[in-house]
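Step one of this worksheet: look at the structure below.
Heads up, this is only part of the complex; the chains shown haven't been moved.
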Amino acid sequence: MKLSHFALATAACIAAGNACAQSNVTIGGIVDINLAHGSGSIANKSFVGSSGIGASQLRFTGVEDLGGQLRAGFWLDSMLQPDSGAGTPTNTNNQASGGAAALAGSQGLTFNRRSTLSLGGPLGELRLGRDYTPSYWNLPVYDPFGNLGVGSTHTLNGAITGATGVRASNAIAYYYGHAFNAFATGQSLQGLNVGAMAYAGENASNAADAGSGNGASVRVGWTAPAWSVAAATGRTRNVAGDLRQTNLGGAYDFGVVRVMGHLVRDRNGAVTAKGYLLGLTAAVGIHQWRASVSAYETDAPGRPKATKLAVGYVHNLSKRTAVYATGAVIDNEGGAAFGLNQAVTAPNARSRGFDLGVRHSF
Amino acid sequence: MKLSHFALATAACIAAGNACAQSNVTIGGIVDINLAHGSGSIANKSFVGSSGIGASQLRFTGVEDLGGQLRAGFWLDSMLQPDSGAGTPTNTNNQASGGAAALAGSQGLTFNRRSTLSLGGPLGELRLGRDYTPSYWNLPVYDPFGNLGVGSTHTLNGAITGATGVRASNAIAYYYGHAFNAFATGQSLQGLNVGAMAYAGENASNAADAGSGNGASVRVGWTAPAWSVAAATGRTRNVAGDLRQTNLGGAYDFGVVRVMGHLVRDRNGAVTAKGYLLGLTAAVGIHQWRASVSAYETDAPGRPKATKLAVGYVHNLSKRTAVYATGAVIDNEGGAAFGLNQAVTAPNARSRGFDLGVRHSF
């Protein structure tokens, strides 16, 4: 592969056709495609899926040193579906009306994974735009599967957490104790770290649901060389009942084996849910094993509960490329009917699934 | 500043997997995010917005020297909404049926800001694709706010100018006296400059509105070291009455202070509108101040008129990064009811708005 210097320039100097100071755009991404299968008591599903162990993405990022310990940075990151080449819709207003459910099959690329502008200094980082909510972080950070693929933690339920259960648009966030312009998960520095975010639903002040989609989220953690803990909570206003996420997670690294877990307590209006995950990763050379058990239960009629057991193996062909296999089984109780990998299963029936794939980072 | 490395290659040599001559892609863009507020007599709006002083964008551009004073160039430029990560629809046929109004919430990235292919030589530049219409240029070029943010000139009214008030698709344009493959606004060379464009609505020849969306636009200007002037006019055919834009603008640079203004006269079928802007920018070191007054009035019943006063301050942290504050107030008369920053105000009521943000170019 031939590599060459690549001059990048600001709008002004491109337009003028002049030689310009070199700038800083880094292009990267992940393509992760797998063979996926799910079986349930009602219907099975076999498909070519994506993002089994890495979130398929194309991103444009950069950091500028402003001098005086100040920095500016941006991050534009799209979620890809490389099995078909489709992009993924974003959510513009932190409510159902701003997302995929309100779009007639929009396939185009958006920077829905993250779209931010940051200013940083010794006191921390101000970050504007769309990003993970701090109250989401503990789920992927303390999940051996990083909330990806068939093995992902069962402690996240979009029907409970709503449009802001993972990310929020129109956000103003502050971070302390994290690498500047870092991706949310796993970039905490040693010692205390804090993330706080407020975000807007952007309804008109005279609307019936004026406050819906407004919210705030905060996470406080401590990172040591061998362990870390963090607690987080968030609330999004919703005309039909506010949405709340509260969770606590931690990990301890024994060397070859790293154990982790988290507890969650969510609320959607009058419905309360709780869940847990216990898991581990083990790495020897190019081999990595992963295992977890996670469960989630709501106090809706019947107290539906599901418990998932997942095991996985990652074979690293290089730092950038890996092949992997993940298997999971989910047990439903109390009327729950969760199917894995798009299988459909009857209430209280079991579902199984596996992913067999390749992940390539660039 | 840092340098990124990318491998670049032509289509042919990528495909063959061979080492190739270096190619020519420049990636750049702007992320501009702000806190925005508008207040009106009926409803206020607070939101995280974008493009307060810079048009948020991601673009891929390049120029090839063909020898013999000939050059080829391309420009693919998307309009970003970095507060949510969404892209913005384009308009495919220069009519309402080809744009956002006809799409069910399409969020995906398009190269709607500009998508062009150019061939240039000593006699000028031939440019094909989608770009600003020449009859739009005077509005941003002679507006201290560049027609961006809450302070943008009030002399552009999409309800009057229609789908081609800013850009046209399916265009063939000729430019003389402008830097090759330059962005439209403000890239005129010294002396005479000319831009002329024809564009197609692309209806079938037996359609009732066969000519709708067809149009032409021309701009002639003169640029001197300290001043510039330009006049432009354009017409788009429309089955319900043609759309016309005519305007005249100029600027004089006193050194620290630059004054500018423009006059517009638009027509949409039987409705005629006229407007003006007077403004200035003042720059001292890293500080820039902006101010303008602009007004627009139509001869529709009641002669609705609105007058906007805007002031702004830009604090440059570097050539690429700035923080800014802009405030504006608009007064409505004759039944006009323009609200700033999405506020809703009653006919003849006032509206106020401000933007407080960060712009980062890369």
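For clarity, chains are labelled A and B in written order, and residue numbers in each chain start from 1.
Here is the rule we use: contacts are C-beta pairs under 8 Å (C-beta built on N, C-alpha and C of every residue); 3 or more make two chains touch, one makes a residue touch a chain.
Just so it is clear, the model here is predicted, and its values are computed rather than measured.
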- prompt: Total subunits of the complete complex, with 2 given?
  reply: 3
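Following the convention adopted for this analysis, only the chains that are shown with their structure count from here on.
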- prompt: If you average the CA atoms of chain A and of chain B, how far apart do the two points sit, in angstrom?
  reply: 35
Statement: Interface with chain A, chain B side, in the complex: residues 1-9, 19-20, 22, 25-33, 35, 42-48, 54, 57-58, 61, 63, 80-87, 104-110, 179-183, 186-187, 317-321, 323, 342, 344, 357-358, 360-362
- line: Per the touch rule, the chain A residues reaching chain B in their complex are 1-12, 14-17, 21-27, 60, 62-67, 70, 72-74, 76, 78, 87, 89-93, 98, 102-104, 106-117, 119, 128-130, 169-172, 199-200, 202, 204-207
